[in-house]
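Removed: one protein chain of the complex. Kept in place: all other protein chains.
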Amino acid sequence: MTAPLSTAGVARPARAWRLDRRHAAVAAIVVVAALIPLFARGFALFQLSQVMIYGLAILGLNLLTGFNGQFSLGHSAFYAIGAYTAALLIERCGVNYLWTLPAAGGVCFAVGFLFGLPALRLQNLYLALATFALAVAMPQLLKFHGLEGITGGVQGLVVDQPDPPAFLPLDSDQWMYYLTLIVVILLFAAAANLVKSRTGRAIMAIRDNPIAAAAMGINTALYKSLTFGVSALYTGVAGALGAMAVQFVAPDSFTIFLSVSLLVGLVIGGVGSIPGCLFGGLFVLYVPNIANALSTGLAGAIYGVILLVVIFVMPAGAAGFARLALARLGRRRPHPDPLTQEGRSP
Amino acid sequence: MKQLTRRSVLAAAPAALSFGLPSLARAAKNYGPGVSDTEIKVGNTCFYSGPASSYGTIGKAEAAYFKMVNDQGGVNGRKINFISYDDAYSPPKTVEMVRKLVEQDGVLLVLNSLGTPTNTAVWHYLNQKKVPQLFVGTGATKWDDPKGHPWTMGWQPSYQAEGRAYAAYILAHKAGGKVGVLYQNDDFGKDYLKGVRDGLGDKAKSMLTVEASYETTDPTVDSQIVDMKAKGIDVFVNTAIPKFAAQAIRKAAEIGWKPLHILSSIGNSVAATLKPAGLENAKDLISDFYLKDPTDPQWKDDQGYKDWVAFMDKYYPAGDKTDIGNVVGPSFAQTFIQVVKQCGDNLTRENVMKEAANLHNFRVPMLLPGIEINTSPTDFAPIKQIQMGRFDGSRWVLFGPLISGAIPS
Partner (left out) sequence: MELLIQQIVAGLATGGIYACMALAVVMIYQAIDHLNFAQGEMAMFSTFIAWQLIHMGLPYWVAFALAAAVSFVGGIVIERVLFKPLHNAPILSNLVGFIALFSVLNSSAGYLWNYTIKEFPTPFGHKALFGSTLIDTHEAGMIVVTVALLGLLYVFFRGTRLGLAMRAASANPESARLVGIRVGWMTALGWAMAAAIGAVAGMMIAPVVFLEPNMMLGVLLYGFAGAVLGGLNSPAGAVIGGFLVGIIENLAGTFIPYVGRELKLTLALIVIVAVLMVRPSGLFGRRVVSRV
């Protein structure tokens, strides 16, 4: 009997959920992360919360730039919008902090989507400039004296830190850490799911070859705008968490340098790698401290040198490096990663 | 009644002595965090990197000054361990670094952190944790709030006070003129503007014609100057930082515009602002002062200035002697050292704040003659006085009385 020409009518077996090495590694990391507050306190937890928050913001950027090929220098604006949304809801409207997270996400999704629509016409560097304009405009808008009554203007807004629920024996730093951890786990899992789904493949197809993707029937305009929205949502939620962790929002916290940091974190972590985002967050938080500890006068130069060394050693970011290393250890030729362009011959 | 034997007298003696001599050795050594018999840990955040890194020299000059003090034996035998971190003018970074100073490094207090948004970010935290946020390195008015924030104290005259002084000068010398203000579009610029507006009172509506802002990323302020001339401004309040203040002075001269030109204390250095702008162009400029400008030739033989030069030569030779930041840093340090001296061996955080609020007629060498530091439990503004000066083409000629910049509450 010849093989059926189509699979129509043939029952497909349910996809077994396999516990493979990757899942085990993720589970191990989550367990370790959950146990850290037993050993670390106050300030160290604050730093780790910041690492996760930056990692989440970088994931937002990654979804847009790494997976969809749309270049953005403007994510500090979405971070700012998320942060201010949370701050304003908590301080001016008395909303419970938990609700500010979906609110920040929603507002940023809308803004990102609306920005993504006209951005469809722009390619690469022109899009870079448009997003750059957004990032530069944000602090100016926040400082604008006409909006001062709402935004607090140049002086910024102090945000009360969320209190842990009464039934948990945690202090506010620990609670902030766990809250961030839970949100990060949920959003990272959602991103991983998105990327593996049909939508994710469509998004990546648009990155790899937009004309072919359109020819295959993918609605590139819709997907690109949606991706912009989702990307902004992720970074916005990170901004909201950041506002609560730092307990302060001000226009000077959200300058173009934040956008540049997110971009650096993206590349160092590995473009197109979801776990790489956390490494990027680690880099963005700790390396400037290291550079400053080595020399106050030349801190910027040392930071630049560290960047160069890292990028020379790991041109594909930490994720690419890890992939290479694991492959070498397993003595296999590294497979080209289907999710990114790494390892693919030109 | 107990017999007054020799033994009982001797036994009672120490108690009697400690009654009559409160501050000597018998007083218990009271140490807060970060203090030992040999050291006091002091924390600080400053901008060493990023776009505001020109102010990083303040932290470096301060560190150099503490090194000099330590080389001379420290204060009451204790060396000052000055731990300074970079926050790159980013409030989240300030929060991180200040928490590190308090929770990990265990400092006694946070001294002279720079920047208004950066200090605002840790304002509540430090007051909640009861850590002194001493001699904050900005002129924002909010630091003088003993009731609401008893652990925070400013140092320099507030920008609003300076603005009011300019307004008073304008009302006295050119009432009815059209006033234009050039200000940086951030906290200190807006504070100056508010001071001028408040100082003009009900005349502000009619007199304050142009409020021109600029961003630090703007290449020039030439178009603001052209605009002001076109609108007939005849009183120009120039509160810009040296780079833009110099551009404004030069452009005004180029286009033949000669208003009553008032410079703020931020941009009035002879070498850093006036020389690049052209000394002839700066003639008849008015400004206000509380520190001695190290590039002004009139202080050449002043003992305070000579000591400062000697200090810079030995401990901070790479520092630019034309940069007023290198005067500010040591002056902060000297004020703090006085507080430490007054604390004696009672070096708790509470006592540090108490003695900081207990400074009477204290002078640091680089303050203008006659200006003194005074604080009290209801007055957290150490330096309130300024003096006006006019530039005669080569130096600032001080005139008039010392103006008190206290903001009426």
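Order of writing sets the labels: A and B. Residues in every chain begin at 1.
Going forward, a residue touches a chain if its C-beta (ideal position, glycine included) is under 8 Å from a C-beta of that chain, and two chains touch if they have at least 3 such contacts.
Values in this document were obtained by computation on a predicted structure and should not be read as measured data.
From the set B:K41, B:K229 or B:K384, the residue in touch with the chain omitted from the display is B:K229, counting the whole complex.
Note on the undisplayed chain: of the listed residues A:V271, A:V284 or A:A318, the one touching it is A:V271.
Residues of chain A that touch the chain left out of the display are 65, 118, 121-123, 125-126, 128-130, 132-133, 136-137, 140-141, 143-146, 209, 211-212, 260, 263-264, 266-268, 271, 297-305, 307-308, 311-312, 315-317, 341.
For chain B, the list of residues touching the undisplayed chain reads 49, 51, 53-54, 57, 185, 211-213, 215-220, 222-224, 226-227, 229-230, 242-243, 246-247, 250, 254-256, 271-273, 275-276, 320, 322-323.
By definition in this document, only the chains that are shown with their structure count from here on.
Across the complex, chain B meets chain A through its residues 48-51, 53, 56, 59-60, 84-86, 88-93, 95-96, 99-100, 102-104, 116-118, 120-121, 123-125, 185-187, 190, 215.
By the touch criterion given at the top, residues 41-44, 46-47, 50, 140, 143, 145, 153-156, 158, 242, 246-248, 250-253, 255, 257-258, 285, 288-289, 291-292, 296-297, 299-300, 303 of chain A touch chain B in their complex.
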